[in-house]
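Every protein chain of the complex appears in place save one, which is left out.
Presenting subunit A:
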Amino acid sequence: MMKKFIIQVNGPAYGSTSSYKALQYCQAVIAAGHQIEKVFFYQDGVTNSSSLNCPASDEVNLYQLWLRLANEHNVPLINCVSAALRRGVLSQQDAYESNKAHWNVDAPFVMGGLGELVTGIEQADRFVSF
């Protein structure tokens, strides 16, 4: 029977393997016929959403893999905006509001509040944290 999953990513884009495991887990959930309601990036997890991450061309590009997951399977990718702003991870709107010349978060990543994590947990059958 199909289950609805919410995935929380707390680890950085680089420096630990937890985010890559989260991505692989999402792929496995979808392959098994389940649904990912959303991936919520919290703590250092928000660094996954930075379009300025530039790994060498022969290394895993986690940012691109998240994009592919979102585009191919229609998975919402949501940043906790407070956690992101503290770490220099900004959308165009955030940059405008904070009077910054640059930003590094674009669609399909979107900014959201912690409330979206709570309501997501409430609605999902399974909550898995990385």
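Please note the rule applied: a residue touches a chain if its C-beta (ideal position, glycine included) is under 8 Å from a C-beta of that chain, and two chains touch if they have at least 3 such contacts; residues count from 1.
By definition in this document, contacts and distances are computed from a predicted model.
Per the UniProt record, the absent chain's protein name among "Sulfurtransferase complex subunit TusC", "YeeE/YedE family protein", "Cobalt ABC transporter permease CbiQ" or "2-oxoglutarate ferredoxin oxidoreductase subunit beta" is "Sulfurtransferase complex subunit TusC". Interface note for the absent chain: among A:30, A:65, A:85 or A:121, the touching residue is A:121. In the complete complex, the residue from A:27, A:43 or A:61 that touches the missing chain is A:43.
Residues 8, 10, 42-43, 82-83, 113-115, 117-119, 121-122, 127, 129 are the ones on subunit A that touch the missing chain.
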